[in-house]
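Below is one structure, written out as structure tokens; the observations come after it.
One protein chain omitted, others in place.
In this document, chain identifiers A, B and C correspond to the written order of the chains, with residue numbering beginning at 1 in each.
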Amino acid sequence: MITIVVGTNRNDATSEIIAQHYYNILQSKQVDSEIVYLKDLPQDFVVSALYENEGKNPVFNAIREKVLNAEKIIFIVPEYNGSFPGVLKAFIDGMPYPNAFMDKKIALVGLSAGIQGGALALSHLSDIFSYLNAHVLGYKVKLIQIEKNMQNEQITNKFYLQLIDNQIEKFISF
Amino acid sequence: MITIVVGTNRNDATSEIIAQHYYNILQSKQVDSEIVYLKDLPQDFVVSALYENEGKNPVFNAIREKVLNAEKIIFIVPEYNGSFPGVLKAFIDGMPYPNAFMDKKIALVGLSAGIQGGALALSHLSDIFSYLNAHVLGYKVKLIQIEKNMQNEQITNKFYLQLIDNQIEKFISF
Amino acid sequence: MITIVVGTNRNDATSEIIAQHYYNILQSKQVDSEIVYLKDLPQDFVVSALYENEGKNPVFNAIREKVLNAEKIIFIVPEYNGSFPGVLKAFIDGMPYPNAFMDKKIALVGLSAGIQGGALALSHLSDIFSYLNAHVLGYKVKLIQIEKNMQNEQITNKFYLQLIDNQIEKFISF
Partner (left out) sequence: MITIVVGTNRNDATSEIIAQHYYNILQSKQVDSEIVYLKDLPQDFVVSALYENEGKNPVFNAIREKVLNAEKIIFIVPEYNGSFPGVLKAFIDGMPYPNAFMDKKIALVGLSAGIQGGALALSHLSDIFSYLNAHVLGYKVKLIQIEKNMQNEQITNKFYLQLIDNQIEKFISF
């Protein structure tokens, strides 16, 4: 069982398509998976679900439980301002500390309109997950100029499809 | 005129005290400054103030304007999960792209209960501000074990006071 | 079989003692290991052993082979100028590209006289090993103020001993 997190709360068709692609490939390899959408978080979660209010917001809790119960997680990370979306980090900040990610296995996928493919986003996230004692798969997928490599809600770049397949294979046995 | 941003929306007495300390020192050097508190952001700003709703939330806009109009900004950054608070990045994600921080001068202050002092938080933020073509003062202040070095809402560690004074001097002439 | 690399060519008693400590603990757990010392590299290896001269220097080759043949490697990394020693990166640059570290398992140990414990050094190395498709154990050991926590060539800080033991346990089953 692998949990796939769409790492933005924006209505971001592209990240969702990539997540769905991972889901489909996993299914074709007989691996169960589930997609978690940060856009399902309560609109006020950066206040209502954190800190002194911790645990009191049932919508937040339901999403949090899915990630808490996962052993392997794939994060789909669109590049925002040269790093990951703030809302993804705010979600991580809302998880129970310090053991929420302890010894979990993580795979990272970056995507960008530009040419960086979230390289720094994935580097920053790797630091954070290492701090939380999770293990990040070395093989990261960076999908640059993503819009140019998609058509009709499908990835058209065969090299990207191969990278993703390689990553999934490695992650299954990680 | 220097703008000081308290980089968390939590009721975080410590970050606010550090911000006030910077304010006081700047005032003693005849430099005007203003403190911006992320806790004043609307509770739903990660949805209401971003993306398709951009510019429609007057409370968010008022805070955003203060940062937009600043030429020099000091960020007070408590360490959350080995990096900066997600809410700080979400705030940056809500600024107009790509010119909100162009050529601005930035100074960074990290603080932590533990021994890292936000070292990685400040590294990650430096990447983000460089991506946005802002210039980060090389001299960063990292205040480790901050609670042990404060008393009665004052910084008691003389070395910390000296680091802060050095940074402010350098930032004024940066 | 685990290979331990002393990540400096300096006569650095401390890094060597830490490497020997890892060796001893591994032995007590019935795991074979071997220590590789970068100080054994030829003095001119940044020229003679790299690039157009690749493979022609037998002393360099012997050390290179040990790392090439390893499946699991622990790097002992003293902090130099806020990152890893340049000579360690130069050694990595002298390895065959791009497959020298592919799918290897890596554990990282930082040490410093100061209070950073090589936090950024280990972050930078994690980026490099991820680029080379190696997998870095999330659990990293950062030994700050190392001289104050050693006596008679032994680590005296019990918390450090526990961190190291935890890391080794996790690495054996990684």
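Criterion: a residue touches a chain if its C-beta (ideal position, glycine included) is under 8 Å from a C-beta of that chain, and two chains touch if they have at least 3 such contacts.
Computed from a prediction, not measured in an experiment: that's the story for all the values here.
The chain not shown here is touched by just one of C:I74, C:V87 or C:I144, and that residue is C:V87. Residue-wise, the contact with the chain that is not shown comes from C:V46, picked out of C:V46, C:V59 or C:I115.
Touching the chain that is not shown, out of A:L120, A:I155 or A:I168: A:L120 (per the contact rule at the top). Touch with the hidden chain on the side of chain B covers residues 103, 122-123, 126-127, 129-130, 132-140, 170, 174. Seen across the whole complex, the unshown chain contacts chain A at 115-117, 119-120, 123, 144.
In the full complex, chain C contacts the hidden chain through residues 9-11, 43-48, 50-52, 80-93, 97, 120, 124, 127-128, 130-132.
We take it that only the chains that are shown with their structure count from here on.
Here the chain at the heart of the structure, going by C-alpha means, is A. Seen from the Cα centre of chain B, the chain whose own Cα centre is farthest off is C. Chain centres here are Cα averages; for chain A and chain C they lie 30 Å apart. Centre-to-centre, using mean CA coordinates, chain B is 36 Å away from chain C. Under the contact definition stated at the top, the residues of chain B that touch 2 or more other chains are 120.
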